[in-house]
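A protein chain is absent from this complex, but the other protein chains hold their places.
Labels run A, B and C following the written order; every chain starts at residue 1.
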Amino acid sequence: MVQMTMIEAIRSAMDVTMERDENVVVFGEDVGYFGGVFRCTAGLQKKYGTSRVFDAPINESGIVGAGIGMAVYGLRPCIEVQFADYIYPAYDQIVSEAARIRYRSAGDFTAPITIRSPVGGGIFGGQTHSQSPEALFTHVSGLKTIVPSTPYDAKGLLIASIEDDDPVVFFEPKRLYNGPFDGHHERPAQNWTTHPLGNVPEGHYTLPIGKAAIRREGSAATIVTYGTMCFVAEAAVQETGIDAEIIDLRTLLPLDIETITQSVMKTGRCMVLHEATLTSGFGAEIAAQVQENCFYSLEAPILRVTGWDTPYPHAQEWDYFPGPARVGRELKELTEAI
Amino acid sequence: MVQMTMIEAIRSAMDVTMERDENVVVFGEDVGYFGGVFRCTAGLQKKYGTSRVFDAPINESGIVGAGIGMAVYGLRPCIEVQFADYIYPAYDQIVSEAARIRYRSAGDFTAPITIRSPVGGGIFGGQTHSQSPEALFTHVSGLKTIVPSTPYDAKGLLIASIEDDDPVVFFEPKRLYNGPFDGHHERPAQNWTTHPLGNVPEGHYTLPIGKAAIRREGSAATIVTYGTMCFVAEAAVQETGIDAEIIDLRTLLPLDIETITQSVMKTGRCMVLHEATLTSGFGAEIAAQVQENCFYSLEAPILRVTGWDTPYPHAQEWDYFPGPARVGRELKELTEAI
Amino acid sequence: MSDYGPLSFKVPEPPVRPGDEPDFSDFEVPKAGTVRKPGVDTDAQDIKDLATTMIRVLNREGDVVGPWAEELDKDLLLHALRSMLRTRAFDERMMTLQRQGKTSFYMKCTGEEAIAIGQQLALSEGDMNFPTYRQQGLLLCQDYPVVDMICQNLSNARDPLRGRQLPVLYSSKKHGFFTISGNLGTQYIHAVGWAMASAIRGDTKIATAWIGDGSTAENDFHAALVNASVYQPPVVLNIVNNQWAISSFQGIAGGDQATFAERALGYGIPSLRVDGNDFMAVHAVSKWAIERARRNLGPTMIEWVTYRVAPHSTSDDPSKYRPREESAAWPLGDPVLRLKNHLIKVGLWTEERHTQAEAEFDGEMRVAAKEAESYGVMGGGSSARDIFEDVYKEMPPHLVAQRQKLGV
Partner (left out) sequence: MSDYGPLSFKVPEPPVRPGDEPDFSDFEVPKAGTVRKPGVDTDAQDIKDLATTMIRVLNREGDVVGPWAEELDKDLLLHALRSMLRTRAFDERMMTLQRQGKTSFYMKCTGEEAIAIGQQLALSEGDMNFPTYRQQGLLLCQDYPVVDMICQNLSNARDPLRGRQLPVLYSSKKHGFFTISGNLGTQYIHAVGWAMASAIRGDTKIATAWIGDGSTAENDFHAALVNASVYQPPVVLNIVNNQWAISSFQGIAGGDQATFAERALGYGIPSLRVDGNDFMAVHAVSKWAIERARRNLGPTMIEWVTYRVAPHSTSDDPSKYRPREESAAWPLGDPVLRLKNHLIKVGLWTEERHTQAEAEFDGEMRVAAKEAESYGVMGGGSSARDIFEDVYKEMPPHLVAQRQKLGV
C-alpha cells in the first residue's frame, strides 16, 4: 500500500490493467505524449508505446465511436473525454451505440468500453468545466455509471470498469483529484497523502460495481450522496453535530438501493445530495425509490440538496455549489421536521 | 372550429405562425417538397416557398445548429427532427448552445428555436422509432419541454412555442397523430375526427406553456401523466372503475407542480405514468416533488408505472408499453395500499 | 446605403419532379475502360482525378474492357450473378410477406445488388463489414441461412435477434456483418475503430464501412474520415450513392457541388468513383482498395454510383417526389442484366439458365419463407423474457425485479 492522489490511483488502474491485458488501450485528447490535461495518463505512452496510448483528434464522437469499434474487435479501450462538459457530442455514440450493441445483436457483438471523464465544479472553471451530467447517463439502460470519491475506490472501480464486459461511464470528480474537498474553499487545500482513503494497493484489485459504501454510520438521518459531496456531507455533519449516516453511492447505475433502503428504514429521514442541477437530477431517482421503499418509515419528506437549475456560473461558484453551510442548514431542517 | 388530426393541428400551427410572421421558417429532413415523413409540413413549401420551408441534409446537429444561427439572426426557426430517437446527434447543440446562449451572453443573444420531434412507441417501430427521451431534456436548464396529447393542445402549444423567446423542445406522441390511443392495440384505431379534443380553431390561438390540464376529475388517486399515456390512464380508470383524477402535464418543464400538488393533497395517492424507461425518467422528478410537497397527505407510496429499463423492443412492444391492463392493476394496488 | 443587392437563398432542387420527364442529361458517364488503374501504393494526391470520373469495366456490349478489367474465376462470376438474383428474389419475397401483413416493414436494395456482393466476394474470412440496411447482399452471397434472415424480418421465435430489432437490421459476427444501427452514420466510425484495433494488434484483418449518399451529411462521417486520415487504418470507406435519401435527392447532401468521392480528398484519403451497377468494376475496385488496406497502405474511399430503384422502404411512396419512370431512365442500367449479358457473351450463362435460376431462387425463398413463417409472423413467437436479457451481460437486480413485475 502506498499513498496516492486520485490522479495517481486512476493512472495506476490503467497501468495495472494495461500490464495484464494487452487488449487495453488508452486514448483521448492530449492523453498521449503530454499525459492528459490532468496528468492522469502521464508516463503511460512511454511505457506502453504509441500503439496503446495515443492522442486523439478533438472529436468526442469519434473518440467514443472509434473506441466502440475497437471494443467490438476485442480490445478494451479506456478512453478519456477531457471534461464531462464535452461529452455531449459523443452522446449519440454512447446512448444509441455503446449502450445498445449487446441488446440489439442479442449478444452477438459487445462494446466493453470505459469512458473516463472529469466532472463537477469547485475549480472556478465556469459552466464548461464544472458540469455534472451523470443523470443523463443513468436514464440510459445498457450503461453503468460510476462516480468514485476516493483514490482507493477510484482505482478499484476503474479496474473493475475496464474489465467489465459492458460499457461504463466513469466520472471523476476533478475537485477530488488531488485531495478531499469538503466545500471549505476558504481553507487550505488538503492532499490525499495524509488521508487513509489515499492508501492504495500498488497492484491489481477491484471493487464491485453496484455497491455503495457507508462512509459514516449514524442514526439521525441518511445522506445519500456521491463524489465530492461525500466530503461536504461529512463537514456538514461535523459542523451541525447531527448524527447522520452518509452513504457514498460510488455506482449510480446499477443502484445499490438495498443499502440506501436499510439506512433510511433505520434513520427515518433522508437527504439526497449532489452537485448537479436539481430537476431530473439523479437525486430525483433516489428520492422516488426511497419514498417507495421506505414510505412507512419516513418521518419527513426526502430532501434534495443540489446545484440550482441554472448553468454552472463562473464567478458565483460558491453560491451555486451546495457547500457545508447550506447542507448543514438543510440537514437541520430535515431532522427537525415535525 | 374544425376537426383536425394532431398532424393537421401541428401543420396548422406552423401555417398560422408563418402567415403572421415572416421570420418563421421550417426545415428538416424530408419536410420540404415531400412534406415530412408524417406529413406534418405537407403543403407548406408550396405556400411559403423554398426559402421558408425546405429540406435539410441528414445531420441533426446541423439542423439544430443552423437553426440556432438563424434564431440568433432574428428568425424563429421551427425545425423537425424526424424521430426523437435521432435527436442525440444534436444533443450538444441543444444542451450547450440553444439552452445556454441567453445565459452566457447575459441576454445579449437569444436562440428562440422550436424543435419538433415525434416520440413514443406503439407503432411497431423498434428501438429507433419508439423512444421517449424527454427526461434528457428536463434536466437541462434553459430549455422548455412540451408533450401535447390532443390536436387542440398541440396547435395552441406549438404556436406558443414558436412565439416563445426561449428554445422549446416539442415532442409529439406519434401514436396520437391520427387519433387517440388508449393502449388497446387489438381494437380498431380511433380517429380524431369524432373526438371533442380534435375540434380546433382554424386561426391563431395559444395555450400557456407551463400549465397542466386536468383531463378527468376524481378523488381516489391522482394519475400524473402526459402524451399517449393520458388515454391509457383514462382507459384504466374506466376499466377498473377507480375514480382517479388524471392530470395531463402538457408542459414538463417548467412543471405545473401547483396543479399536481393540489390534486394529490386531495386524493392522497399518486401514480406517475409514462412510456419512457423508469430509471431517471421524468416520473422520478414528479415523484420527488410530490413526496416533498404532499408528504403529509400521502396515504401510500407514489407509484411509477413506466416502460421497462431496457431499449424499446420491437416484437415485444406490447409487453413493454404500459397498457391499460398494467396501469389498471397498478392503480388498484395504489388505491388498495393500506 | 449599400451598393450590394439583397442576398437570396438557394435550395437545391432535383432536375425533375413527378409529372416531369426523367432527365439525366447532366449526368456524365465516361466510356467503360477509359479510366486508368494506378498501383495500390500510389499517393492520394496523384489520383485525385479518380474521384470525379467514373470507373467502368462492363461496356454496353457486355465486354469487359480497360485497365480495371481482369480475368475472374468462373465460379466466382456465376456465384456473383446467382447471389444477385437470389438477393432480388429475397427482396421480392419479403415484399410479399409485408403485403401479407406478416412483417410490418421492409427495405429493398433493387438496382444496388452488385455493390455489396461485388465487394463481399473480394473480402476474406475474418474481415468485418459495418453495413447499412441496404447491404443484404453481403449476407446473401455468403452461407448465411436465409431462413434466419426471414425469421429476423418476421421477429418470430427463431429470430436470431430475439425480436428486438426492426426488420432488416441483421447482425452476424460469424459472417463479418456488424449489427445494423437504426441511427444513420454511426457505424462509419466503428469501422475505422475496428480497423485501428486490427492494426494495433498486428492482425491482417480489414474493415469495410458502408454509408448512403444522404447519410454522408451526418457528423460521424467526418469523425470517421478524420480518424482514418490520422491513423491510416486498414478500412474501405464505401459510399453508396443511390441518388436518393428518402425524398431528398443527392443535392441536399451536397452532391451538386462535388462528388461524394471528393469528400475524402480533403483528408488526404485516396478516393475512387465507380459505376456501382457494374459488377466487374465493383469487384476490381474493391480488390484494389482491400489490397491497399491489407498491405498497410491505409484507407480508401469509394463512391458507388447507383440508383435506388425501390421505394426507400415499405413506408414510402417515391412517386410523391420523383417521376415514376426515373429508375427506368437511369443511365447505368440494371446490374443484374449487365452481368448476365456479359456471362452470356463469354459463354458462362444462357437465357435459359437465367430463367431457371430465377425460378430456382423464387422457389428457394418461398420454401424458406414458409419454414420461417411456421415459427411465427409479425412478432409472433417472440418471448417477453427477451426484453430483459442482453441489456447487460448479467441482469442487474432492478431488471430482475422488473421482469418479475411483468410476470415473465
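Quick note on the criterion: contacts are C-beta pairs under 8 Å (C-beta built on N, C-alpha and C of every residue); 3 or more make two chains touch, one makes a residue touch a chain.
As the structure is a computational prediction, the values presented were derived from the model and not from experiment.
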Chains on display which the left-out chain touches in the complete complex: A, B, C
Of B:Ile68, B:Val119, B:Ala212 or B:Ile247, the residue in touch with the unshown chain: B:Ile68
Selected residue (touches chain absent from view) among C:Lys74, C:Arg295, C:Arg324 or C:Lys370: C:Arg295
Among C:Pro160, C:Gly268 or C:Pro331, residue touching the chain not depicted: C:Gly268
Residue ranges of chain C at the interface with the undisplayed chain: 2, 4-12, 44, 124, 196, 198-200, 202-204, 217, 219-223, 226, 229-234, 251-254, 256-258, 262-269, 294-296
Chain A residues touching the omitted chain (full complex): 29-30, 32-34, 37, 50-51, 54-59, 61-62, 85-86, 88-89, 124-129, 278-279, 308-311, 313-317, 319-320
Missing-partner contacts on chain B, residue numbers: 22-23, 25, 51-52, 56-57, 59, 61-62, 65-70, 72-75, 89, 92-93, 96-97, 100-110, 141-142, 144, 165-166, 210, 254-255, 257-258
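What we mean here is this: only the chains that are shown with their structure count from here on.
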Central chain of the complex, centres being mean CA coordinates: B
Distance from chain C to chain B - Cα centre to Cα centre, in angstrom: 36
Rounded Å distance between chain A and chain B, as computed from the means of their C-alpha atoms: 31
Touching two or more other chains - residues of chain A: 61, 89, 92, 96, 100, 103-104, 141-142, 255
Per-residue overlap in chain C, given as positions that touch at least 2 other chains: 162, 164-165, 169, 181-183, 219-220, 391, 398
